[in-house]
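Note that one protein chain of the assembly has been removed; the remaining protein chains are unaltered in position.
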Amino acid sequence: MSTEITEPLSPTTGEPVSTTSRRDRLGVWLIIASCTTGTVSLLIAYSYLWSLNVNNAWAPTEGSANWAADWPFWAIAGGMVIGTLLIWRGYGALKKGNVGAMKSMALISTLILLACFIGQIFQIATFPFGPQDGAYASATLWLALANCIWLSLAFFFTQALFNRARRGRLTPDNPSHAQFVAMFLTYLCVAALLSAVFTLVMKDSPNTNSPTFGTFQQ
Amino acid sequence: MSTVDERTPEADEPEVPTNRPPGMHLASDWLKRPYVRRILILTVVIAAVIIALTFVMVAFMNMSGGPASDIQAQIEQTMFVLTFASAPLMGFTLAILTYSWWGGWGKVTTETEPTEEGPAIRTNGVAVVTWITVCSLLAAFLVIWGLVALAQITAGSYGSTPVNQQPNATKAIDINVTGQQWLWSFEYPDNGRITSDVLVVPINVPLYFNVTSKDVVHSFWVVEAGVKIDANPGAITNTGFTPNKLGSFNVRCAELCGLHHAYMETKMQVVTQEQFNSWVREQGGVKTS
Amino acid sequence: MIHQREGIALKRGLFALLTVLIGAAIVAGTAVIVSARGAEPPTLKATVVGKAQTAKGELTHATLDMSIFPNASASQPGPNIPQGEAAMVGAAQGWPFYSPSTSLELPANSLVTVTLHQYDTGGQIYNDWLAKVTGTVDGKASYAGVEKTSIDPNNVAHTFTIHQYPESTQPYFFVSVPVPAQADNAPNEANGYPKPIDVTFSFITGAPGTYVWNCEFPCGTGYVEFGGPMSQRGFMSGTVTVV
Partner (left out) sequence: MSTVISPPGGGTTVAIHEQPHVPQPKQVGKPGGFLRRTNFLTAVISGIVLAAIFYFVTVAIVNKVTGGGQQDDLSLPDGLQAEIAMMYIGWVIGFMAGIGAFAGPIRWFLGNDLTHADAEYMSGKDMGREKYWKYTTDHKVVGIQYFIVMMVLFGVGGLLAMLIRTELGITWAEVFNPNFYNSLIGTHGIVMIIAMIIAVTGPLGNFIMPLMVGARDMAFPRLNALSIWLLVAAIPPLISNLFMGGIRDGWTVYQPLADQSPVGMIGYQITIIVFAFSTGIASVNLITTIVAMRAKGMTWSRVPIFIYGILGSAIMGLIWFPMYQYSQILALSDRVLQTSFFTPASGGSVWLYENLFWLLGHPEVYVIVLPATAALLELMPVFLRKPLFSYKLAIAGIFGIVGLSAVVWVHHMYMTGWAPASNYPFMLSTELISIPFSFLVLVMLGTMWRGAPWTKLPMMAVYAVIWNKVIGGITGVYLSDTPVDQYMHGSMFVVAHFHFMLMGAGLFGAMAAIAYWFPKMINRYLDERIASIGFWTAFVGFQITFFAMFVAGLQGMPRRVLQFDSLFNVANWVSTIGAYIIGTGMLIFLYAIITSWRGGELAPGNPWGAHTLEAQTETPVPHENFPVLPVVTSDPYDYGVPDPYELADDDAIREAEGVAKVGA
């Protein structure tokens, strides 16, 4: 490895940042892979309980009046998508050398995600059912709760991007952290959209003659 | 080292590189090597021991009076087949293991690291290909046998298809098995819904069980009949068998279910049809037509 | 040099032995402490009152007198499981329990008459079959003097159910007697409990053996109300020794 280095070096290991960021990118991919399994297991729980309708207790109490409203899921997911696109945009600008754009994009995205976070909490608070009201209630509640946790993380990340851009840690020749955050946010968007789709598509359970609990009546 | 002569080739083997076809390809040459002979003998011995052990295993399985149904008999037969099929390969593995451990190829017992290097065998096409083929064939055989056996047993226990759709099960008896902490109870819907704490069944009549639980997961295990199915809360599972042996057998719970799990046991009494009918009558039920 | 080596080897051997001994001591100590902590309450012996004529001829007649309380109180302190244990399993004052003890001892090959004084309220039992009387003399039990073969499954407080111990060499033994519930508004007496419902039933014991018994009515806490007192020895479950 020659000494004339055109790009900055990692202060801790002395390697060129391209080397360290390649490494970090792999790490981010792996973390996303792991998180995906988590999301998948929530979706499995939702769809499996929906398909079984054990003891006819999938639907929240009587009637379909108690399904959660669909639009909040989509609104929140939409907000997350916009926030994510902004970060990607900022990353693009940053690579071209426009740090200011990165800063503003990160700030706007932070505000949007904060709004989503508040909206998410509001949605959970206003569900037409409590956690005790059967399987649908539980599964939907947890899809929302997971999203809530993700959003708080996303808020942390984008705010951090803003801080780091301000402190000059995000430079055109060392932009990788913006990219990592954007990658993670993209995964969050996919997760949010998936839960929106699941809650939209799977309402009334297909299984209408499940056995009554503890008896032999089909 | 005393074993050097074993590791240097026989007189008729090439000492130096030649262009003659590889000795490895001639099984006869290979079999001439002393250690190969010894290992093959060991293989035969060990395989024989393993096969003998199977009889012991089945003897243990039958200690409590089984097999009480064709299903259990079939399970034991499957065990025989599995062992017979895998004994040679297992024997060969253990033979090489024993031979190397016992020092057939020499041993280095020095404190310092050995000075002599072993033969630089990186790989061996013949060995690899043979091994993979044999193992795959073995696995294939086991799978196929297992699938067939499973299909037969499922048919014998009516799998999950209702009993009235069973060609051979027109006169089968339905029994509702309820597991709850920490009791089994048996309801006879065909016999006026009488309920009993003991599973009383007539011999040579197909039985069809609907199994469920009132609380947590239990597992309905008729030991000597080789039938086991979980009793799940909120779901009904099915199994069945045809008892072919008079006597008293064990019904156990095979899934941890709390404080008295260890005591969640009862008996299965296999009796003659007459005894069964009289039992049903004194329980106040109606006998099966 | 060699000598020294051997000395070291000897020393190490001794220390290794010491390690093993310490380990064994730890295991033994823990076992003793734990087994003492989880000890069953003192045995309650059935009192022999003489002979009785039964279907099986003349047998020794023994009686057993127990009470079922809905909760512990000043007059009824409840099972004395160690304080720490109680806290650990979240044992509350509100736990129902059999009194005076849950470890029963009955004479073999004899007629045993059990009297239960029932102070607790109840409700519906999961398995109607357990509202039937099983395994007693001619399948009956007397409820406040009235002989019945079963009671209303929607008004059960507890059951007294002896069942098989996983041991094929001892006689099969199954007795289950449901105990009706107090009315929810039953007035309390001086001792802070309503007037008890007395349930009396008799069964014939066989050869000596060990069995367990427990209540089969969901009177505990947690999932299907089988946690808490239902899954804690000394409250709603215990052992039966036939000697």
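A few remarks follow.
The chains carry the letters A, B and C, assigned in the order they are written, with residues numbered from 1 in each.
One rule holds in what follows: a residue touches a chain if its C-beta (ideal position, glycine included) is under 8 Å from a C-beta of that chain, and two chains touch if they have at least 3 such contacts.
Everything numeric here is computed off the predicted structure, so don't read it as measured data.
Contacts of the undrawn chain with the visible chains, over the full complex, involve A, B, C. Touching the chain that is not shown, out of A:18, A:66 or A:159: A:159 (per the contact rule at the top).
Across A:75, A:115 or A:141, the single residue that touches the chain missing here is A:141. Screening A:57, A:151 or A:188 for touch with the missing chain picks out A:57.
One chain of the complex is left out; on chain C, the residues touching it are 9, 12-13, 15-16, 19-20, 22-24, 26-27, 30-31, 34-35, 37-40, 88-92, 94, 165-169, 220-228, 230-233, 239.
Taking the complete complex into account, residues 1, 3, 7-9, 13-25, 35, 50, 57, 60-61, 63-64, 71-72, 74-75, 78-79, 82-83, 86, 90, 93-94, 96-97, 100-101, 103, 105-110, 113-114, 116-129, 131-132, 135-136, 139, 142-143, 146-147, 149-150, 153-154, 159-160, 211, 215-217, 219, 221, 223-224, 226-230, 232-235, 237-239, 250, 252-263 of chain B touch the chain not shown. For chain A, the list of residues touching the undisplayed chain reads 1, 3, 5, 8-15, 22-24, 26-27, 30-31, 33-35, 37-38, 41-42, 44-45, 48-49, 52-58, 131-132, 134-139, 141-142, 156, 159-160, 163-164, 166-169, 213.
We take it that only the chains that are shown with their structure count from here on.
Graph distance from chain A to chain B, where chains that touch are one step apart, equals 1. The chain with its C-alpha centre at the largest distance from the centre of chain A is C. Nearest to the overall CA centre, using the mean of each chain's CA atoms, is chain B. Inter-chain contacts peak for the pair B-C, counting C-beta pairs in contact.
Rounded to a whole number, the gap between the C-alpha centres of chain A and chain B is 47 angstrom.
We define each chain's centre as the mean of its Cα atoms; on that basis chain A and chain C are separated by 52 Å.
Distance between chain B and chain C, defined via averaged C-alpha coordinates, is recorded as 39 Å.
Annotation for chain A: residues 214 touch two or more other chains.
Counting only residues that touch two or more partner chains, chain B has 178, 187, 214-215.
For chain B in complex with chain C, the touching residues are 64, 178, 180-183, 185, 187, 195, 197-198, 214-216, 250, 252, 258-260, 262-263, 265-267. Contact residues of chain C toward chain B in the complex are 126-127, 129-130, 132, 134, 161, 163-166, 168, 172, 174, 176, 212, 214, 216, 223-224, 226, 230-233, 237. Across the complex, chain A is touched by residues 176, 178, 187, 189, 210, 212-215, 233-236 of chain B.
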